[in-house]
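Have a look at this one.
Here the complex is missing one protein chain, while the rest keep their positions.
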Amino acid sequence: MKNKVLMKGNEAFAEAAIRSGCRYYFGYPITPQNEITEYMSRELEKHGGSFVQAESEIAAINMAYGGAAAGGKVFISSSSPGIALMQEGFSFLCSTEIPLVILNVSRGGPGVGTIQPGQADYYQATRGGGNGDYHLFVFAPSSIQEAVDMMAKAFEIAEEYRNPVMIYVDGVLGQMMEPVVLTEPLPPFSGEEIVRIRPWALTGTEGKREHNVIKSLYLKPEELEARIMDMDQKYQRARKELPLYKTEGLEAAEVVFVAYGSTARITEEAVELLAEEGIQAGLIRPVSLWPFPYDVFDQIPDTVKVVISVELSRGQMIDDVRIGCRGRFPVTLSSRVGGILITPPEIAADARKALGVTA
Amino acid sequence: MKAVFQYTKGMLSEETTYCPGCTHGIAHRLIMEVLDEKELLGRTIGVAPIGCSILAHHYMNVDMCESAHGRAPAIATGIRRVQKDKIVFTYQGDGDLASIGTAEIVQAAHRGEKFTTFFINNAIYGMTGGQMAPTSLIGQKTTTSAEGRKQESSGMPIRMAELIATLDGAVFVERVSVDSPANIRKAKKAVQKAIEVQEKRLGFGFVEILSTCPTNWGLNPVKSLEWLRENMIPYYPLGNLKCPGEVK
Partner (left out) sequence: MAVHKLIIAGFGGQGVMLIGQMIAYAGMLEGKEVTWMPAYGPEMRGGTANCTVIVSDKKISSPIVTEATAVVVMNLPSLHKFEKLVKPGGLLFINSSLVHEDTDRDDVEVCRIDANEIAVRLQNDKVSNMVILGAVVSKTGIVKMESIEKVMEKLFTGNKSKTLPLNKKALTAWEA
């Protein structure tokens, strides 16, 4: 058995980023993800990296842009309102095709909202609040282990696609502790690797090549259109290659839940509760939120009477669930908001109600 | 035959989008010439702003990136962390630096970031068509202050060099002007010193360059230079505010 350690989610995420070769982190304090910023401030310099406590999330994302443009493997984290401030930067990073890994340890909104968990940033993550035709790749792990494993993968995807990748968890995963097996540490980029892997990076010409320019301004419409079409090809490829999901008990199900992140775990227990009553429930857990795994919904058998989107928001993912269902099933919502976690009995009750069954 | 003058390798031979008589060109050339003379072009990374000089990377022959409006100092901070042995600079106008980007410039200076900021103060928003800037003078007519800037609604014009000089992290601060050959020579000296401060990693360096905007001021290039001399310099006094002993 590999060495299991008991870690708080936030600290495990930070350590996982370092083990993925990240050496640069720029952050601003916000609950419930402060342990990440604190961990990076303690650990990065030990690994020869740099930590900067930025003056705002706006500055943090732009420091990240500069660091990654200069060839660094950069990781940033924040929580909902802080991520809102970073949206302008996400648009820039996508348009200039700069790899970055972003973590949102989300909390309830809107506005200041609450520091308690929420999933109401689904639109923010998958639709984006920045301007223009761009997409973040968004993954929503449901355990600390899955998040840790995903971190290394996120850096790979960001590099391969030259696009920011967001890992979207909520305060539950950030704050809880679970045993975790950490990934093998990868070395950071060497100076030579930066030049080889990111030939476009700002490393100085050293008089050996033409100057590199990282830009998103295209004053000629035809040039900009061509750029956007190039980016879109990449996004179309991502739509084919990146969808990720888990399913459970779809065969012979009467009701299918769709839930992501920590809510999916809570829903698993609701599935067990319903099974005790003789109600067969299935679960689709989208792991990638963008691109959304629409095709998996074709696996839902005709025996299903209703599909329920379980969210800590007032129905955001439900839009994608409806698209996935293509009108084959009625789609309803099971949700708690305001920082309150939905419980298995509440989800089970919503299922009974949707099925027209009394307990 | 001996060449007595050569075009600096720091500037690319591109046609610029700057208006006739605009002094951005002079500022560009001064910076690039200094980097060329110090043989630093291959080791320099620049950050262009949002504003007329967004296309600075089109003309300056060093690695560069664009920035979101006002964020250049944050971007330069990130670059500096990764490329520790390079020369890093931001080039920013007054809307970019003195308005939307005040947090970033003040905090970069406050941290004592080891890069240099060249601040082009022409008392107006150029690219967007001549709106009032925080640096516009009292009474100055712009498209958003048709009656002239008023103190009661817009405050007094902001003196960025003096503000930055109050911060311990900013070790070199000077205001220069490019309105005359004599002042251009002085400006070049300030650029040289600011780069030297960075080479020696002494702290943050800030050079404010008073410039013209003939198009949006509604003046011809010569009159613009006169207007700068007669109106801007009295309010924005030229001179060095801070210089470390190591480079004097």
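For reference, chains read A and B in written order, and residue numbers begin at 1 within each chain.
Just so it is clear, a residue touches a chain if its C-beta (ideal position, glycine included) is under 8 Å from a C-beta of that chain, and two chains touch if they have at least 3 such contacts.
Keep in mind the model is a prediction, meaning the values are calculated, not measured.
*Asks:* Name every shown chain in contact with the chain that has been left out of the document.
*Replies:* A
*Asks:* For the chain not shown, which residue from A:Lys153, A:Arg265 or A:Lys353 touches it across the whole complex?
*Replies:* A:Arg265
*Asks:* Can you tell me which of A:Gly171, A:Gly204, A:Pro286 or A:Gly324 touches the chain that was removed from the display?
*Replies:* Of all options in A:Gly171, A:Gly204, A:Pro286 or A:Gly324, contact with the hidden chain holds for A:Gly171.
*Asks:* Considering the entire assembly, which residues of subunit A contact the chain that has been omitted?
*Replies:* 4, 6, 31-32, 115-116, 171-172, 175-179, 262, 265-266, 268-269, 272, 341, 343-345
Please note the rule applied: only the chains that are shown with their structure count from here on.
*Asks:* Name, in rising order, each residue of subunit A that touches subunit B in their complex.
*Replies:* 24, 26, 50, 52, 54-56, 58-60, 62-72, 74, 88-89, 92, 96, 202-208, 211-217
*Asks:* Which bits of subunit B are touching subunit A when the two form their complex?
*Replies:* It is residues 41-45, 47, 54-55, 57-58, 60-68, 71, 74-83, 86, 103-104, 107, 111 of subunit B that touch subunit A.
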